[in-house]
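Below, a portion of the complex is reproduced, with chain positions unchanged.
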Amino acid sequence: MQFSATQIAGLINGKVEGDPEVAVDSFGKIEEARPGQLAFLANPKYEDHLYTTRASIILLNDHLALKGKVQATLIRVPDAYLAFAALLSKYQEMVKQHLTGIQEPSYISTTAMLGEHVFIGAFAYIGEDVKIGNHTKVYPQVYIGDGVNIGEDSVILPGAKIYSGCVIGKQVTIHAGCVIGSDGFGFAPQTDGSFKKIPQMGNVVVEDGVEIGANTTIDRATIGSTLIRAGAKLDNLIQIAHNVEVGNHTVIAAQAGVSGSTKLGKNVMVGGQVGIVGHLQIADGSRINAQSGVTKSLKTPNSAVTGSPAYDYTSALRSQVAVRHLPDFEKRIQELERKLAQLLAVNS
Amino acid sequence: MQFSATQIAGLINGKVEGDPEVAVDSFGKIEEARPGQLAFLANPKYEDHLYTTRASIILLNDHLALKGKVQATLIRVPDAYLAFAALLSKYQEMVKQHLTGIQEPSYISTTAMLGEHVFIGAFAYIGEDVKIGNHTKVYPQVYIGDGVNIGEDSVILPGAKIYSGCVIGKQVTIHAGCVIGSDGFGFAPQTDGSFKKIPQMGNVVVEDGVEIGANTTIDRATIGSTLIRAGAKLDNLIQIAHNVEVGNHTVIAAQAGVSGSTKLGKNVMVGGQVGIVGHLQIADGSRINAQSGVTKSLKTPNSAVTGSPAYDYTSALRSQVAVRHLPDFEKRIQELERKLAQLLAVNS
């Protein structure tokens, strides 16, 4: 699909400077783009590229005054980064429109209820009593267990697996390989040293607007629901254990893990590879630095922690610096002991 | 399915107090349950809920004396938690009974041998010379490579992949997205800086009663077998490298990783996100705290370690506390140096 500068300016309420008829068919970075591509300049640090870029169209902040000659057609907007994002969204929307209908072979239970304009990819499995909302796309090789309910405008990418009884909201995106609703890790130790499985009878509820990354796993509750609240964003390869609750607009980076029954508040930010032990309360707005190990509830909203075990960010950083000086400390303590011993010998 | 208090008491050898005809159709937590649900009270800490719960039936420990009026019908048992677990198991068993037969389309090699009452889901792939035991369930989109042997009463959940030549025991559960038998990570460095793959010719042997979590990966041995011994329980997103051995009833929490050729003994407990380097011996009953990095063999049975690198749990905790005081230590050392210098100046 080709778009002219005029068409693009119309989509994002921008003003064209230069040739309004020049057309593009894809996107590039300002420093790498080729003719026929559209790029943007948001960070003034990269302004030099503006005068050398080969891109045909550049989105640019309104206020930026040019210091030289620009070959590309400019489209001025209040915020070039947001305008670019909006443009990409609209482009993706157009691309997605055509993805509808049911590919064969797929397996759709006779009791499943599919909304209008859904897409069901080849080799997808739709269990008994499943409900799928309008415009939702289920990619090839996805598994939707019995009784699962998925809202409108959601996207389940190739090979994701949703166990029976889980509930997925509207405008949810679940990436490839994601597993939703696997059994929680619950085993009762027996006197002979073996373990007896505790049946995991709950489900997972994923609310509206959530995005879940590739190969992330979210276990079903033992009883009740593991809960991912509206607007939360989870990256790849994350582990969410049974009965966990992730609050609204909480963001979790890749490879982090949250143990059973822990509740994360709203707008929490969890760094990559963080581990959080079970049965904790993490206050709204908490920030947990990458690789931290959180062993106690965080009760003060908007506080930041780091380290394993994690504690107050500023103190922990000071300790981390001090650790590097430790071998030096040891020498200084030895020196003090030596001098003091001499002094004491003299004074005795 | 509805069950009366009398029927349930019969299943778990309990004694009914209250209306024996009241019926339930599902399970809930004592504090959240609605009428028509069954809940349990095991921890006396939560006894207050007993007098306010809306659940229709409560499983309760024999010895607990009531302090108030209870609306629900009670079923008395020696251990309410175990009785609840037993009840859930029986319920799941009934639910599972109906899952049998072969869904179409599936791919079953003509040389595969399927036991009685097996379930093969749609889009499952069963390779050449595969053997599958009686009552085993292979969910949709599972891949069973050539020559794989699976025992009786096992469950392979959607999309799990078992490479050729692996051996899976009886009553094994393998969750969705799990990969068993992928190539070990073995490459011989070449003089030009490149790497030459060492073919991985062994397999993975998973013994009876093992449970393996979602998206966990277990690599095949270079030669011989990577071995998961009977009764071991592995959580989600775990990495088990080639030629590792996991002992009987050893429990590994999510996102832990065990490097090549390491042998874990029996009844070892490995915390979440633990890393264990290769070629170690971990003694029976060792406990490795979450996020630890184990760099040396643990030779004393039943010992506990923490930290990265990991060492004795109690000492490591003491050091972790001391680290927090480090910036203070630095000030105290400076103060000592200053005072001592003054003293020395006076004494010289």
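Order of writing sets the chain letters: A and B. Residues in each chain are counted from 1.
The rule we apply is simple: a residue touches a chain if its C-beta (ideal position, glycine included) is under 8 Å from a C-beta of that chain, and two chains touch if they have at least 3 such contacts.
No experiment lies behind these values; they were computed from the predicted model shown.
S.K.: Could you tell me how many identical protein chains the full complex contains, when just 2 are shown?
M.R.: Number of identical chains in the whole complex: 3.
Please note the rule applied: only the chains that are shown with their structure count from here on.
S.K.: Would you kindly tell me how far, in whole Å, the mean C-alpha position of chain B lies from that of chain A?
M.R.: Spacing between the chain centres: roughly 25 Å.
S.K.: With touch defined as at the start, can you tell me which chain B residues reach chain A in the complex?
M.R.: Within the complex, chain B touches chain A at residues 26-29, 32, 39, 81-82, 85, 88-89, 91-92, 103, 105, 121-123, 139-141, 157-159, 173, 175-177, 209, 211, 213-215, 231, 233, 235-237, 248-249, 251, 253-255, 266-267, 272-273, 290-291, 308, 320, 323-324, 326-327, 329-330, 333, 336-337, 340, 343-344, 347.
S.K.: What does chain A use to touch chain B in their complex?
M.R.: Within the complex, chain A touches chain B at residues 105, 107, 123, 125, 141, 143, 145, 159, 161, 163, 177, 179, 182-183, 185, 187-188, 193-199, 201, 215, 217, 219, 223-224, 237, 239, 241, 255, 257, 259, 273, 275, 277, 293, 308-309, 311, 315-316, 318-319, 322-323, 325-326, 329, 332-333, 336, 339-340, 343, 346-347.
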